[in-house]
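A single protein chain has been omitted; all remaining protein chains appear in their positions.
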Amino acid sequence: MMTKIRNANKSNANRLRILKFAQRPELVTFILLILCFWVSTIISPYFLDAGYILDSTTLYNEFGIMAIAMTFIIIAGQIDLSVASMMTLVSCLTAMIFHAGVPMGIALVLGLLIGIGLGMINGALVAFLDLPPLIVTIGTMALFRGVAQIFIGDHSLSDFPSWFVGVDKFVIPGTDIPWTLILFLILALGMGLLLSKTKFGRHVYAIGTSENAAKYAAVPVKRQKMILFALSGLFAAIGGMLTMSRLAVVRYDMALGGELDIITMALLGGTDINGGKGTMLGTVIGMLVLTLMRTGMSVARVKIQYQMAIMGALLIISIIIPNIVRYIRDRND
Amino acid sequence: MSGEQKAIKAKRSIYFKEIGTLLMIAVITIITTSIQPAFLSAGSIRSILLYIPMPIIVSMGMMMVILSGNIDLSVGSMVGFSAIMVGMIIRDNPEFPVWAAFVLSTLIGLGLGMFNGLLVSVLSIPAIIVTLGTLNLYRGLLFIIGGGRQIDPNHIPRSMIALAQKSPIFNIPWIVIFAAIFAIATWVFMKYTHSGKEIYAVGSNSQAARLRGISVNKIIFMVYSITGALSGFAGMVYAARNGYINPSNTGYGFEFVVISAVIVGGTSINGGSGSVLGTVLGCFLLAVIHTALPVLGVSGLWQQAIYGFIIILALVMDKTVQNNQMKQVLKRGVRV
Partner (left out) sequence: MKDRGTPIVSVKNVSKSFSGVTVLKNIDFDLYPGEVHALLGENGAGKTTLVKIISGVFPPTKGEIYFKGKKTAINNPHAAREMGIALIHQEPLTFPDLNVTENIFVGHTKEGKSPTIDWKKKRERARELLKSLGVNMDERALVKGMSIADQQMVEITSALSQNAEVIIMDEPTAALSLGEVETLFKIIKKLKKQGKAIVFIGHRLEEIEVVSDRITVLRDGEKVGEMQTEGTKKEQMVQMMIGRSVNEQIHKENNKIGEPLLKLEKGYVLGKFKDISIEVKRGEIVGMAGLVGAGRTEVAEAIFGLDPLQKGKLFYKGKRVKITNPKQAIDKGMALVPEDRAKAGLLLPFTIQKNVTFAILKKIAKFGWIKVKKEKQHVEDYIQKLDIKLRDMKQEAQELSGGNQQKVVLSKWLLTTPDLLILDEPTRGIDVGAKAEVYKLINSLAQQGKGILMISSELPEIMALSDKVYVMCEGRLTGEFERKELVEDKIMTAASSSLHVKEVASK
């Protein structure tokens, strides 16, 4: 008799666990991914070739890496619209430093530091001056790209050392898997673990849930925010360098509008724009969805501007869906 | 402190921000003129007058949006979209009257704005997501519908271009008069209509507004719709001033200009406080900077950085003023 009850309780608990799993936003994203995949294979048989898909990720791994940092930022209840501009400014400055005679390796390191510095500007304005992140990063979005424009003008810079160029072509020997995809996945895994399994990660969720409650529990809110924005700058720098390598050229208008793609990746993955919710796994799936969509559209010869329209609509839809899910869930409670 | 003394202090501080903006305009003018006396010329004035109409017109709407506690990043794309749509019609129908072009453009903008408003108010989607999305959606759509072709100068009716050149009075071009009319109309609207004041109320304390029976959704829908309509009108102003319409350039990046003008003009980013006068002065400030740069030999490449810098500077100053006010309140204190 007791075992019957115990078993019944266990299966109830299991049922609840399955129900909770079914309500996870990443599931919706995953379904979306399958959908995208199916549609793209219809558009073009290329997509049945794993190698083709893997190769297509090389165009979006950079944004994916930046979306990793963006996930942290959004979960903490903040936003950073200046990421694409930081990426561009770092790339331009790195190129200029190299052209001024500094060895590329050192220039790259300097670039990373510059990225962190730019992020810290955002961080100082938001965390210490207590200014609203949205408008601040709208301002720095213009400022950083503007500074890039000042430094590099309308020209493009290229002539990078041959060892640096073409990183997107490198694959794991014997396979079709690009190194940049591996880099993205490793960073996602590492940062994901940081987010879900460490004290730092819990603090991030806490700040996005209730800054007040976090303060009472001695979470160093200001310092934490500063670190997150600096992280965003660092990852933007990494993204910038990968792009430099892939394109072999820098211009002030690189990655124009990139923030849209990056934020969409995070939101598609179930990260709640209001803060407190989101996972790295979701962002990774979101990145894959975006990659498939963009690549699919390219293959289908959809013009860039049309893609713009579709991506804009996608961003809005990415919020409507969780809203609907939540609405249905609250109705059923 | 008696009620009267408090009131006097309050009145003085009301114009604090506008005076600040005016001072900045004066400072920049003086500095530029001392470096390059040629700045103070008819050419400069003309340049300022031609720059000003678009920012003024659209910033009236943006001011309302920010006053209500929201933001609109899509104004540039709304300008472009309505301009291209009407441009296509003008190109294929050279007899199309100019006044009708303006009306149509405004209506198209209105529709775009209404879509924004619906998503933010009824669907409760955060303004930044909606308008970041429509910024791209509208820009993309204008390519899809417009085919990506420019509307060349020879397709723009001369009577439209004349609006930027001819003037009914004091050599002030028609488009500037339009802008002035919009500014005055906005001032009247904000001050003397029920909805106008309710916009301030919603931005100042949306919870209290709801309890007082103000339909917050209605107000939000309204401010986005107005902003769309004004952007539409500005689309035709663009055509008049520039003599062509280009799907990539028209309105591109315009949101930065408008947002900086509104914020530097003293409208608080948290909503609830701001004035038409301040916003207009903010536009003048940007116009003066825009005109002063080439005179000083600074290339146009600096513009974007300057806009960004101005936004941040305005935010910091606004915060400093707020902090000081808080200190005053605490000092006046409740009990101790």
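Chains here go by letter, A and B, matching the order in which they are written, and residues are numbered from 1 within each.
Operating definition for what follows: a residue touches a chain if its C-beta (ideal position, glycine included) is under 8 Å from a C-beta of that chain, and two chains touch if they have at least 3 such contacts.
The structure displayed is predicted, hence computed values, not measured ones.
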*asked:* Touching the hidden chain in the complete assembly: which of A:I42, A:I172, A:I186 or A:A217 does that?
replied: A:A217
*asked:* Going by the contact rule already stated, which one of A:H99, A:K197 or A:R329 would touch the omitted chain in the full complex?
replied: A:K197
*Of the residues listed, B:N93, B:N171 or B:T193, which one is in contact with the missing chain?*
B:T193
*Spell out the interface residues on chain B facing the chain that's missing from view.*
2-4, 6-8, 10-11, 13-14, 188, 191-194, 197-198, 200-201, 203-205, 207-209, 211-214, 268, 272-273, 325, 328-336
*Since one chain isn't shown, list which residues of chain A touch it in the complete complex.*
13, 16, 194, 197-200, 202-203, 205-206, 209-210, 212-218, 220, 276-277
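Heads up, the rule we're going with is that only the chains that are shown with their structure count from here on.
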*asked:* Quick check: how many Å separate the C-alpha centres of chain A and chain B?
replied: 32
*chain A contact footprint on chain B (complex, rising order)*: 71, 73, 119, 123-126, 128-130, 132-144, 148, 247, 256, 259, 263, 269-270, 299, 301-312, 315-316, 319
*Residue ranges of chain A touching chain B (in the complex, touch as defined)*: 79, 81, 125, 129-132, 134-136, 138-147, 149-150, 153-154, 257, 259-260, 263, 267, 273-274, 303, 305-316, 319-320, 323
